[in-house]
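Note sheet for the following structure.
Now for subunit A:
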Amino acid sequence: MSSEFVLETRNLVKEFKGFTAVDDVNLKVRRGHIHALIGPNGAGKTTFFNLLTKFLIPTRGQILFNEQDITSMKSAAIARMGIIRSFQISAVFPHMTALENVRVALQRFEGGSFHFWKSEKTLNKLNQKAYALLESVGLETFADTVTVELSYGRKRALELATTLAMEPELVLLDEPTQGMGHEDVDRVVELIRKAAEGRTVLMVEHNLSVVSKLCDQITVLTRGAVLTEGDYKAVSENPDVKEAYMGSESAAVERAH
Partner candidate 1 sequence: MSDSIKPNYEQLKVTDLHAFYGESHILHGIDLLVRRGELVTLLGRNGAGRSTTLKSIMNMVGSRTGSIMINGRETIDTQAHHIARLGVGYCPEERGIFASLNVEENLLLPPTVRSDGVSLEEIYAMFPNLYERRFSQGTRLSGGEQQMLAMARILRTGANLLLLDEITEGLAPVIVQKLAEVLIKLKEKGLTIILVEQNFRFAAPLADRHYLMEHGQIVEEIHASELNSKQELLNTYLGV
Partner candidate 2 sequence: AISDNEVRIGYLADMSGTYRDLAGPNGLTALEMAVEDFGGQVNGAAIKIVSADDRNSPDVASSTVRQWVEADGVDMVAGLVASSVSIAATRILEQSDKLGIVSGSAASSITNEHCTPNHIHYVYDTYPLANGTAQAVVQEGGDSWFILTADYAFGHALEGDVEKVVTDNGGTVMQKVRHPFPTGDFSSFILQAQSSGAKVVALANAGSDTTNAITTAGEFGLTQSGQTLAALLLFLTDVHALGVDAAQGIQLTTGWYWDMDEDARAWSDRFIEKTGVRPTMVHAGIYSSTMHYLNAVKESATDDTQTVRQQMMDTPINDMFAKGGVIREDGRMVHDMYLAQVKTPAESTNEWDLYNIVRTIPAEEAYRPLSESQCKLVNN
């Protein structure tokens, strides 16, 4: 369990009909880090996430989780091992209340999720834990609100609470602040920071101020391949990265805070 790297990919490749979206990526995510994956649009970040969680099947290469080869495992099995992802478009169960959303995640540990002959009342013992999770993302007052009625930012928060309920070892976040107003962005940054305590986070994000505030390590992808790696400062000063991704904005970000 105490290996240095939680996740490692070896020569990971994904090809779509003559087009290589992920090209020979060797990535190592250190335990306890918040690791960002950035890169221009179409660099292959989402595809990479999809490979990690088996929503896509890698063409070649290996994926190791805690030094165990998980390349041939199915999505659900990977989730059970402790890798939980969020989606670029928010993923909640819209016609369930916030509490139920979280409870569904908690239920998996109960082992009784196939018990179709039991009353749903048996689920009430999970309520406290679910409630606590909602509280941790500031949604306690919305526990019984049907999720469709929540605003976008709150849906994201709820999604995070659900993700945390799985007690994942590794959290994968795909653009967690996309489409949010500034207030929400700040809140989510705090959330992620909290969530990352004792866990490892791998995230894709275009909002550089978020990246610069949160991340310990950054990998830059371009055209499916790793361009460079390092902390924010090192990466943002790399002229290749500036040209391919940041443009002149890195300076602007620095000024902004």
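Picked so that all candidates are chains of the complex that A comes from, given by their letters.
What we mean here is this: a contact is a pair of C-beta atoms (placed from the backbone, for glycine too) under 8 Å apart; a residue touches a chain by one contact, two chains touch by 3 or more; residues count from 1.
Computed from a predicted structure; not experimentally measured.
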Consider subunit A on its own, then decide which of 1 or 2 touches it in this complex.
1
Quick check: in the complex, which residue numbers of subunit A touch candidate 1?
16, 19, 38-47, 88, 151-153, 175, 178-184, 186, 206, 208, 243-250, 252, 256
